[in-house]
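Report on one structure; see the data block that follows.
Here the complex is missing a single protein chain, while all its other protein chains stay put.
Our next item is chain A:
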Amino acid sequence: MTAIELDSVTKRFEDVTAVDGISLAVEPGEFLVLVGPSGCGKSTTLRMIAGLETVSDGSLEIGGERVNGVEPKDRDVAMVFQNYALFPHMTAERNMTFGADAARDISESELSKRAAEVAEMLGIEDLLDRKPAALSGGERQRVAIGRALVREPSVFLMDEPLSNLDAKLRIQMRTELASLHRRLQTTTVYVTHDQTEAMTLGDRVAVMNDGHAEQVAPPQELYDRPATRFVAEFIGEPAMNVFPVEVHGDSVVHDTGLEVPVSADEMAAQDGIDAADLGVRPEDIGIAPLDDAPAGTCTATAEVTVTEPLGDSLLVHCRLGDETVQVSTTPRATFEPGERVALTVDADRSHLFDRETGEAVYHAPKTAVGSSEDRTQRADAVAPGAGGEEIQ
């Protein structure tokens, strides 16, 4: 098992900086996912680890050795590409063995034995004689993964390997990849733009934006305690609601009069900021008809604009002052566009972000990861759909 370490790694293409001083440590045997919007530098980072792009600045280590100038073939890494990168004129078996054949001295029989083992593991024994054109998308991807496995590399690199598959197959392959990694325990770096894939596969997830890592953390921590506003909005579907508030000592107040209490102790540490952005996830906002409105500070009146039934939950878009707020509620609730409703923010699950830097300045106490109280609370307070959102 091999560790990878990136220390202030930078990649510049002429006058564009694609990766801007990223520092990451991938533990031996870990499954690390790089996730971010297109153009955030995640693929470039992966390609630098592979050696397909040179490193402009900083240091890159694989297995404790600096590999900045080392040829791709000498890094002992195997990569799975989005478009599978299978050789169209070779059979599936030859595709799987061709690279390993070139990489090192292996006898023909050893190689085909290994290919057969891998094919069995991936359930493609019957396809070995076929050429890629005669394989479906999922089968091709299996062959591509098989090729990487036959190499027995110390690091797997995967560049959006599931993006070309249809939704159903993608979910199936995702599960297979997860169990494959559990079995092999090979250090893996996986690039995706799909946050669900990132959350489900990664031991840890690095959320990237604009060439740097915003936060590197286990999936649930990303969701519960996002380090920046970007992470908060990127992770979670539908996205977290974020709107500007004024900070008044032990509470924050929105223009519409919505007031949410915050822990004064934590806010005191923030050195008297008077304005911030309040972040609340759609499932952490309660919605009720006006005459049913619970009394309390965290409530405000809003108008329903659109409702989206998602089956396991109902997503209600509301207009709160100038903001559009998304609220996730029980699937069979009846709200009509134009209706006036009362929104109640769960103060225990709110976040505050610095308006300038976007950094999180406050997380409500119950966002702490892993407390058993946290679990039961969530089950009570949150609409049934919420749990489904996370693991979709």
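The definition used in the following text is that contacts are C-beta pairs under 8 Å (C-beta built on N, C-alpha and C of every residue); 3 or more make two chains touch, one makes a residue touch a chain; residues count from 1.
Definition applied: contacts and distances are computed from a predicted model.
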item	value
Missing subunit (named according to UniProt) among the choices "2-oxoglutarate synthase subunit KorA", "FIST-N domain containing protein", "Carbohydrate ABC transporter permease" or "Binding-protein-dependent transport systems inner membrane component"	"Carbohydrate ABC transporter permease"
Among A:Gly29, A:Pro72 or A:Pro218, residue touching the chain not depicted	A:Pro72
Residue of A:Ala25, A:Ala85 or A:Ala239 touching the missing chain in the full complex	A:Ala85
In chain A, positions touching the absent partner	50-52, 71-74, 77-79, 81-83, 85, 87-90, 98-100, 102-103, 147, 151
